[in-house]
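Note that this complex is displayed minus one protein chain, with the remaining chains in position.
Then we have chain A:
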Amino acid sequence: MLPTLNLTGDLVLAEHVSHRIGKVGAGDVVLVRSPVDPRRILTKRVVGMEGDTVSFYVDPMYSQTTVVPKGHVWIQGDNTYASSDSRHFGPVPYGLIQGKVFFRVWPPDGFGTLEQ
């Protein structure tokens, strides 16, 4: 999730209410249970909601476009080159979202809300 979040050591506040009332949208950084390993929680950004058309690069010369199915979201890490996300495992069901990250507490020079 570079450059938005550091590699390690960032402390962020996440709330677990928004996703239950449907207030998660494109641009939000969310905590998501990995579809590949249910014991891991990933931090990714929501790029597309259900019904959105998403374009992504499979390799530098070939881009693919998909429509996000009903009940799913498309998540991507901000660090395009080193992120394992929906470009690899496809759109994830909305039910896997565990919370929304809205504030960084540590380090002090990053204190505040995250960029959209």
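The criterion applied here is as follows: a residue touches a chain if its C-beta (ideal position, glycine included) is under 8 Å from a C-beta of that chain, and two chains touch if they have at least 3 such contacts; residues count from 1.
We take it that contacts and distances are computed from a predicted model.
*Asks:* Given the options "DDB1- and CUL4-associated factor 13", "Aspartate aminotransferase", "Related to ribosomal protein S13" or "Mitochondrial inner membrane protease subunit 2", say which is the protein name UniProt records for the missing chain.
*Replies:* "Mitochondrial inner membrane protease subunit 2"
*Asks:* Of A:44, A:72, A:87 or A:100, which sits in contact with the chain we cannot see?
*Replies:* Reading the full complex, the residue touching the unseen chain is A:72.
*Asks:* Write the list of chain A residues that the hidden chain touches.
*Replies:* So the residues of chain A touching the unseen chain are 33-39, 69-72, 92-97.
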